[in-house]
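One protein chain is absent from this view; the other protein chains keep their places.
And now, chain A:
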Amino acid sequence: MPTYILKRFLQLIPVFLGATLLVYFLVFSLPGDPIVALFGDKPVNVAVAAKLREQYHLDQPFWIQYLLYLKSIFTFDLGQDFSGRPIATVLGEVFPVTARLAIMALIFEGVFGIVFGLIAGLRKGKFFDATVLIASLVVIAIPIFVLGFLLQFTIGVQLGWAKPTVSSAATVQDLILPAIVLGLGSFAYVLRLTRTSVIENMNADYVRTATAKGLSRFQVVRVHILRNSLIPVITFLGADLGALMGGAIVTEGIFNVPGVGNRLYRAVLSGEGPTVVSIVTVLVLIYCLSNLLVDLLYGWLDPRIRYDS
């Protein structure tokens, strides 16, 4: 097992290098000169532009820029964004906010998705099952920004139960509504996934055996059905954490959450290469790590799964 984990960590190195190279190249290839854009409609002051280009290494060819960036990573100094602030500080500000939002969304979709999916699966074909199925279909069909604006307007503005945008501290309480919006789509998927999985397992031999053995319904459901049904769900949730963090741009925009998505969007527009790459790289790493965590969880859920060293 430790060898397995070590191996997985070593695999992160090429992923990391590949991701940074690719993203850096994409940002580098974006048309338009970010320094010219800083001047707006103003005449570009050649001397000032040259000085700024030098400061951000924009006068160098792609490979040099990329290597300089890699160097800055290994010296733990990610450079500065256009407002002269260390990118590391910027990451430290935005990631906790988005992490909080994504984890809240994950808890929401995990808990409600599994519970609803389990009940629906156990009562296959009944009223609850049908209602939940249709409702989840509707949720999947509506784009997230429509749901976002709708909930913001009804709950935030008309009913006044929550503030329409998050406050400066972006507390857990502020983030409840955005987290629900962010998690709604995946919630529907988790629900359907759990339901299908539960139905499949209900007909499995070991469930019949367990019931025949005289185990209570509760124990059969908890130990034999639920646990076995969770494997595909956990896979989905693990992959979803990365997707939620990176995909929060729309939700963050609607609720004005000062997180990763907002900063990334602005950095892409203004062409701040190092900021974009730093944010994306952290997202890639989170994605890889959450997948590793999922792989490890498999063994716990299903002891038949072994990790080859």
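Here, a residue touches a chain if its C-beta (ideal position, glycine included) is under 8 Å from a C-beta of that chain, and two chains touch if they have at least 3 such contacts; residues count from 1.
Just so it is clear, contacts and distances are computed from a predicted model.
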item: Chain left out of the displayed complex - its UniProt protein name, from "Ethanolamine ammonia-lyase", "NADH dehydrogenase subunit M", "Oligopeptide transport system substrate-binding protein" or "IclR family transcriptional regulator"; value: "Oligopeptide transport system substrate-binding protein"
item: Residue numbers in chain A that touch the chain omitted from display; value: 30-34, 36-48, 50-52, 55, 82-85, 90, 93-94, 149, 152-153, 156-157, 160, 163-165, 168, 170, 252-256, 258, 262-263, 265-266, 269-271
